[in-house]
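With one protein chain removed, the remaining protein chains of the complex are shown where they sit.
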Amino acid sequence: MPVVRPAQTLAPDSAPSPADLAGMVSRMSEVSPPLSVRVERSSSTITVQVNGEIDTATSPELERLVRQACNDDARAIVELDLSGVGFIDSSGLRALVVTQQAITESGGSLRVVRPSSQVERLLELTGLGETLLGSDRRG
Amino acid sequence: MPVVRPAQTLAPDSAPSPADLAGMVSRMSEVSPPLSVRVERSSSTITVQVNGEIDTATSPELERLVRQACNDDARAIVELDLSGVGFIDSSGLRALVVTQQAITESGGSLRVVRPSSQVERLLELTGLGETLLGSDRRG
Amino acid sequence: MREPPGTIAESVEISIPSDARYVRLVRLATSAVASIVDADVDTIDDLRVAVDEMCAALIEVARGDKISLRLWLDGDTIGIEGTTVLGDAAALDAERFSLSDQILRVITDDHEFGADGNGSCRFWISRSLAPVQV
Partner (left out) sequence: MREPPGTIAESVEISIPSDARYVRLVRLATSAVASIVDADVDTIDDLRVAVDEMCAALIEVARGDKISLRLWLDGDTIGIEGTTVLGDAAALDAERFSLSDQILRVITDDHEFGADGNGSCRFWISRSLAPVQV
């Protein structure tokens, strides 16, 4: 089951070589858990960085993890970093919309930042990019 | 079909963040070609860096690519960098042994360097590590 | 309803438990088939989404405990068919699948989802290997 995991120890100065990366890619892709998040809090924002795949199996867990991340703060300003999400489907998009609505209703806000290319494509073709990305469009 | 591809543009100073890496992992793992090599020549050595998976589908191509890499040089000293190999099976190991024998017979040498963890495990449990790794043991 | 070709040597069949956790397996298998037939990266992404939407819908309406899929290549078109034993026919309401349907209209060349009259439910998509323009 997905859990809140500590930050990965992959500092820029220990960057993997292309070959190591390829080996890691193969190994990680076979075994990496479907979904995990990493939460960072600043004075103004809660950043929830999501890793994995958002589908019908994992989207309930994502909703739970995001709500948990802004538990104490009804007016939380949440940035959902989806650069580490290799896959999202319609159920995942619906989970994002529902979560955004719930947080907005309680006086906070949520927007998606840094969507991966697959996430961005689905946001675009469903027209949900406007709602979920707000002003953050990928360069 | 596998081809000799140019070096990936992933310099250490443009290291991907953990999240980007996770997104890339998911995307690359779904689409990356089964096998590719990158060849680097120094005055003393030909380094063949292999990316992908070595199985019955790809091992004939690996044999071909390695022989091609040391085409003009019967006494080539080949280092086969397997850090980017996420998977090898018995047919892959056999291909490595056969290639090593052919190169040795023509007066050159071949050894495996930087085996990935999966490659290292198979080298160890078959006893082929001694033949193929020579003195290079992973630290 | 366009029928998939009757006898295709090169087809892949998969059956999974009617359980959302197994949909990832089908996505991975679909990516593998798509790369074997040299689909480009964007087409593979679209096929992953299409087969995922198919499995999710079938799991939602299934009575049985199994979802069966077949993937095949017909010329330069990939076809994927999924079937299951239909539970509640009322679950087949279009509203509930509208977002999914909206996505499938863009990323597939053709798709169809419904009861087949024999107590089975059938979902079918086809997608040419040439990239679709959004």
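A, B and C label the chains in the order they appear, each numbered from 1.
Everything that follows uses one rule, which is that a residue touches a chain if its C-beta (ideal position, glycine included) is under 8 Å from a C-beta of that chain, and two chains touch if they have at least 3 such contacts.
All of these numbers come straight from a predicted model, not from anything done at the bench.
J.: For a quick check of understanding: of C:Val33, C:Val49, C:Val85 or C:Leu99, which residue touches the chain that isn't displayed?
T.: From the options C:Val33, C:Val49, C:Val85 or C:Leu99, the contact with the absent chain belongs to C:Val33.
J.: Need a quick check: the contact residues on chain C for the chain that isn't drawn.
T.: 9-17, 19, 21-22, 24-25, 28-29, 31-33, 36, 65
J.: Considering the whole complex, not just the chains shown, which residues of chain B touch the missing one?
T.: 34, 53, 55-57, 87, 89-91, 93-94, 117-118, 121-122, 124-126
Basically, only the chains that are shown with their structure count from here on.
J.: Taking the mean of the CA coordinates per chain, how far is chain A from chain C in Å?
T.: A distance of 26 Å separates the two centres.
J.: Between chain A and chain B, what is the separation of their C-alpha centroids in Å?
T.: It comes to 34 Å between the two C-alpha centres.
J.: Return the residues of chain C touching two or more other chains; collapse runs of consecutive numbers into ranges.
T.: Within chain C, the residues that touch at least two other chains are 27, 45, 48.
J.: Which residues does chain A have that touch at least 2 chains other than itself?
T.: 53, 87, 117-118, in rising order.
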